[in-house]
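The complex appears here without one of its protein chains, the remainder shown in place.
All chains are identified by letter, namely A and B, in their written order; residue positions are counted from 1 within each chain.
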Amino acid sequence: MAAPVALNPFEERLIAALPDSGTDWRARLGRQIGTHGLPHRRVEEWKWTDLRAALAKSEAGAGELIVKGSREPDETAPVSSAPFLLMPRLAAALGGDARVFRIGKKQDGPLELDLTVEAGMGHGVVVVNVARGVKAELRERYHVAPGAFANIAVIINLGEDTELVRLVEQADSAEGVLVVTTGAELGEGARFDQTTLGFGGRLARLETHVGHPGEGAEVILNGAYVLGQGRHLDQTTYVTHNGPNGVTRELFKGAALAGGKGVFQGKIHVEREAQKTDAQMNHRGMLLDERAEIDTKPELEIYADDVVCAHGAALGAVDAEALFYMRQRGMTETQARAVLTESFLAEPLDRLADEDLKTRWMDMVRGALRPDG
Amino acid sequence: MPAVKETIEDVKQLESDKYKYGFTTEIEQEFAPKGLNEDTVRFISAKKNEPEWMLEWRLDAFRRWQQMEEPNWAKVGYPPIDYQDAYYYAAPKNAAKYKSLDEVPKELLETYEKLGIPLREAEVLLGVEGAAETAAAARETPKVAVDAVFDSVSVATTFKKELEKAGVIFMSISEALQEHPELIRKYLGSVVPVSDNFFATLNAAVFSDGSFVYVPKGVRCPMELSTYFRMNAQGTGQFERTLIIADEGAYVSYLEGCTAPMRDENQLHAAVVELVAMDDAEIKYSTVQNWWPGDADGKGGVYNFVTKRADCRGRNSKVSWTQVETGSAITWKYPSCILRGDGSQGEFYSIAVSNGRQQADTGTKMIHLGKNTRSRIIAKGIAAGRSDQTYRGLVSIHAKADGARNFTQCDSLLIGDQCGAHTVPYIEAKNPRATLEHEATTSKLSDDQLFYARQRGLDEEAAVALLVNGFCRDVLQELPMEFAVEAQKLLAVSLEGSVG
Partner (left out) sequence: MLKITDLRARLDAEDDAAIEILKGVNLDIPAGEVHAIMGPNGCGKSTLSYVAAGHDGYEVTGGSIAFEGEDITEAEPEERAAKGLFLSFQYPVEIPGVPTLTFLKEAANAQRKARGEGPISAPEFMKLARENAAKLGISNDMLKRPVNVGFSGGEKKRMEIFQAMMLAPKLLILDETDSGLDIDALRIVADGVNAMRAPDRSMLVITHYQRLLQYLKPDVVHVMSAGRIVESGGPELAEQLEAEGYDKYATEAA
């Protein structure tokens, strides 16, 4: 396959932190990065998000992932089996013991987690297990300081008939690099309802993999983003339907301002057994200025015949007619644009049950759309 | 469900006896020595009596090719190809000497007759069997000029004289190298560079023939042009090269058809097609690809690895690709448009049918560079049997492409639960005044529609064919009429055991 790459100093430091010999997965990971480097644009899944380039000159050294929660983890435990993908594997190799949260019958309000790297690099693994039949809410906030690098794996296990509402806020992280890889496994009848709001960073990637068992289970993945000057956000989703009668709905909407770059990669994979799958995925993006960029790959991989799957993608500017109409009614062009863009972006956030959170998120969207205040 | 299940049973058997183009022609042929090295390249170049610069161009390509790796990103799988275990040149003996149709051996004329491709100008009529009925009823049968390529060489080109009167050059690329070397030198490799990709580079080194079209300024080509590619010899690959130039304000409609005998071995077809459209020029390029797909167990069949690209250089130029892909064991093909001229337009209309063990990875690339460029993509994929099919496409709007617009619609239909249909669109946008719209659906053949059609009296196969034709209608109506009739039949034959 691809020829070995010449490692950059950052990669050399990473490898130095991994065991240099032996056969366990940490050592193999070191050799893998030693040969291929970190993911870069020639790796299909990272085509538009060149992590290697973003970190090539990083001076991030030893650092720490700080996790402040609404409560302490139920347990910390060594990671017993290695995650399959490279980045969460690295998070597991360098992040120490996993923080395990169990959500049982009794819970006072949502489980809230603030995950931050203030300096250097921080890796970590968070595990959230929701017990059978429980309805729960998980809120995460991610922030990376300038020059820092955070690499976090989130593992979510939903038992049968559980429901998890997951709300992810990725705070603007100007010069920080962030990779969050989530793996969610659903039991039959489970419902996973995720909404992300992101403002990007030097490079940020929110990658979500969902194992969908079909049979009454439902997956909702929604997201919104606003990306200003120098911000890059990649939202990648991968839903695998393993059993029949599964439902998936995805809606992502985003806006890129001058110098902002948005990436959406969505994949719906329907296995042969997953007959009667009903999956729909949509991404709509708006380029608001010159030098803005949005790249999209909505992908279907389907092996079952009796399915209804669809995806849509649209990119464009604000509606000129609507703009004129609003200006005729007295708004300034900037104002009219902002109002139109806000209402465009509101759709994926509309379903949030918590009005306070919705208001706060919409305020953040508004703020990001008006960088000059 | 049961109705569909039965259909699937029928469809599963891709009966090789339904591939009516599977015969071989017994004719004495000469070959280049087996294998691929610089001597092979020199042999081909010498056979064609090429100028020195052409040989150098080929050798350069060959040297680059040796440094390249075979791509593996497409969603297709096949055992490694042994490039040394094939012939790179096969031609009927004395082929170069045919001065007129009268000199073409009767075996060859019979071959094309059997394929429904008449080479006698008096009876030129592309729409074979039944097409005449419809076409004739609608209007007078149009003339079609044909270039017939048999393995590595062009054996005949019809209507050359009449075309010359209009100023249109239509001949094999070997002849064009002799008669119009300046045009070839100017345009060859200008759209698909020598080292564009592994198979295009291989083609540059060893291509043996193909068609050349030049339509001068302001000329509307008076008839459809068509090339008919036939692979015949065993153990050979076919590497043709097509170059079409439409000068300012010119228009040309070009059709190509492809068939090959049934063989147990896999044959490689690595073609390159380059189109150049100048200001206000329009090229319509239609393909019906029906290379031998291999038998039901996936034995044999053609590997169809093709690079097709159009350069819309001129303002308001337009290129329209229409393809009906039913053949080949493996297809790897992305006819593309580089929309360089302001206001230029690219279109891609595609029907791909895969059955048996076929694998098809096909789609298009629309690269919007100029202002107000437009592109439209309609792709219909039908997967049956144990086949796998992928639509892969790129729409890229560059920063200067103000007002660019794209519309894409990809629909996949699955017949049976042993096949796969995949959609992999790449969409890149860097201009705030561009709009893109992409829609894709995947569904199965509807039981309700099938029953409804059968209640009205259609048998299952006819009902399937009708529904599939309906599914493909947006694309079929883009084909020249004679081709459309043929294509509809081809769809039915490709999908069913007994129709046709």
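Rule of thumb we're sticking to: a residue touches a chain if its C-beta (ideal position, glycine included) is under 8 Å from a C-beta of that chain, and two chains touch if they have at least 3 such contacts.
If you're wondering where the values come from, they're calculated on a predicted model, not measured in any experiment.
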item	value
Contacts of the hidden chain among displayed chains	B
Touching the absent chain when the full complex is considered, from B:42, B:433 or B:454	B:454
Contact footprint on chain B, counting only the chain that is left out	1-3, 137, 446-449, 451-460, 462-463, 466-467, 469-474
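Note that in this section only the chains that are shown with their structure count from here on.
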item	value
Chain centre separation (chain A, chain B; CA means) in Å	41
Residues on chain A engaged by chain B in the complex (per definition of touch)	1, 44, 47-48, 272, 275, 285, 287-317
Contact footprint of chain A on chain B as seen in their complex	72-73, 397, 399, 412, 414-444
